[in-house]
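Step one of this worksheet: look at the structure below.
FYI, not all chains are in this one, though none of them got moved.
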Amino acid sequence: MTTFIRNAWYVAAWSGEVARTLFKRRILDQPVVLYRKEDGTPVALIDRCAHKLLPLSMGQLVGDNVQCGYHGLEFDCSGKCVRVPGQAMVPPKAAVRSFPVVERYNAIWIWMGDAALADPQKIHRILRYDEPGWSVIDGRYQRHLADYLNIAENLQDPAHTTFAHRSTIGNPAASEVPVKVEQDGEHVVSWRWTNDAPPPPIDRKIGGFSGMTDRCQFYNYFAPCVARVDVVTMEAGQEHTEENMDRGLRAYSYKFLTPETATTTHFFWLHVRNFGAGDTALEAALIAGLDQTFDEDNAICSALQREQEATGVRQYAFLAIDAGPSRVRRLLEQMAAAEAGTDHQPKETA
Amino acid sequence: MTTFIRNAWYVAAWSGEVARTLFKRRILDQPVVLYRKEDGTPVALIDRCAHKLLPLSMGQLVGDNVQCGYHGLEFDCSGKCVRVPGQAMVPPKAAVRSFPVVERYNAIWIWMGDAALADPQKIHRILRYDEPGWSVIDGRYQRHLADYLNIAENLQDPAHTTFAHRSTIGNPAASEVPVKVEQDGEHVVSWRWTNDAPPPPIDRKIGGFSGMTDRCQFYNYFAPCVARVDVVTMEAGQEHTEENMDRGLRAYSYKFLTPETATTTHFFWLHVRNFGAGDTALEAALIAGLDQTFDEDNAICSALQREQEATGVRQYAFLAIDAGPSRVRRLLEQMAAAEAGTDHQPKETA
């Protein structure tokens, strides 16, 4: 039994990944083919012909339709078969599943569950996106070899940064600072302020801080698939008002988790910041630093995954620092169980 | 349960593959070692020593016998152990299975079933082989990553050529021409004449046709393992007599399917034609074109295989064009089931 939650918007791809060709990606263990119509609108279909199961991504586009590369069956954007070469009548069963998709924030969001529930209003809102004074890095993708639950726990886990990210964002001073955890429905947040401490290497480099800093990290998880870390690094000794925080280094680091299979996850990341607009060197360093950081996370989560599979055990001792991660896991498991008990479970068909 | 049919002649290897060395090939999921005796006669034994199971192909030839590379046991061409170094008495149980083999048409044919039924008369007869005016291409081999049933269906499926072989033998004009299917015992044939149509790229190149052509394809399947496509391309407007067909481009395209495992297949092909004798450039182009065509088939069939394994489903909608393929599959399944119910099922022993 997987813990997939189907009734939710997931990032299927960055906008730039999908064009007038057939792009395949496995999502929630379903093969999906993505493409754009002639007017640019994105389309997502199950990547399996309704005849003999050939991946449609092995075929080609014919106008707004997909033509199977085996016998030339054509499917329109709704998945309906509109042509069977050699016979006039199209069998009604010859249809493939289509998935609701919406393009927003330079990404294509997909709804793998009950299409009747696919309300675009439910797509997660990205803070400060397109606001003056704020810069966005997006289009970043990694494939992580771990269950999305392990990754979600890791994203709600401030305590690991000191040790797992020693060379990037790690901060020895932070490791003894306790974290507070709160939950509001499908939102869990763990946070801490580390005050009057030396800044971590990356922040020191970018912010030009010469002395002590106050630094906060808010680890937000919006179930089932969006994580946002809010980070502020500001000179120590000021009041923590919104205005003062905006005058420090302030960033929102987003990760969109899209389960690929029960044990692998598409990891899309996007970063919004209030500093270094147009500074391409800084941006390149930021991208390199964050990619390395998330590679380190992947190394850890994929090792956990292997050990969990080998032992059948997920965790031995439970510690105080597990409050946030455990909260997120429980929430996701509850949501998956609740969904499994409803009529909104889509059937697995072509 | 596999759908192997054991009581039949399969191509084990091309003649040139087997010499005075030990050649191993998995056939019907059995490891087989092939070699030639000093007089050139081919021999096939199970590739597993009767002592500790070492593949005999890791040993060496000693005259007409195979010597195991572990303890030097020697087996003669019948599989009888004739020497155990260090002991005078050879245990009667120390024998390996031998398989009937016959060399014909530059290939070595093997009988994996009940040896008592292995009548060389049952080896498939290749048309126009060694006839004056006809040229043969043989020795071609591909390994296809699909169940032989998927490949057999594909070989009985004229409808796919337009779409799957767009760049080689595909012919858009043909896709709307209906196909007729007939069965006579273990022979299924699907055929169509596509008249007064532009020829496909390869035929245009070879035959020098400037105008419209009549073209027929007869897709013959001789269960369990021989497919023959008869193709004629002739100038449009003539009567379809044997003599007129012989004056056009006429070819017999043979494929010999030998199951390797339940999900992989040895694909041997051989081609007989009445044109371009001695034209090495044409022959090279023909080989390249056919190899590419069969690579395309392999890409499709292996993709189907993966999807079938992932879903447990073989096919969703059934179409008119499936008549021939479905007929072949049903025939093969019936033959396998019939064989399984007889006393001719060989036991699986060393």
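We call the chains A and B, going by the order they appear; numbering starts again at 1 in every chain.
As a convention for this text, contacts are C-beta pairs under 8 Å (C-beta built on N, C-alpha and C of every residue); 3 or more make two chains touch, one makes a residue touch a chain.
Computed from a prediction, not measured in an experiment: that's the story for all the values here.
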| item | value |
| --- | --- |
| Size of the entire homomeric complex in copies, 2 being in place | 3 |
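Throughout what follows, only the chains that are shown with their structure count from here on.
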| item | value |
| --- | --- |
| Whole-Å gap separating subunit A and subunit B, where each centre is the average of the chain's CA atoms | 48 |
| Residues of subunit A defined as touching subunit B within the complex | 31, 48-55, 58-59, 67-72, 81, 84-87, 91, 93-94, 350 |
| Subunit A contact footprint on subunit B (complex, rising order) | 159-160, 162-164, 175-179, 299-300, 303-304, 307-308, 311, 313-321 |
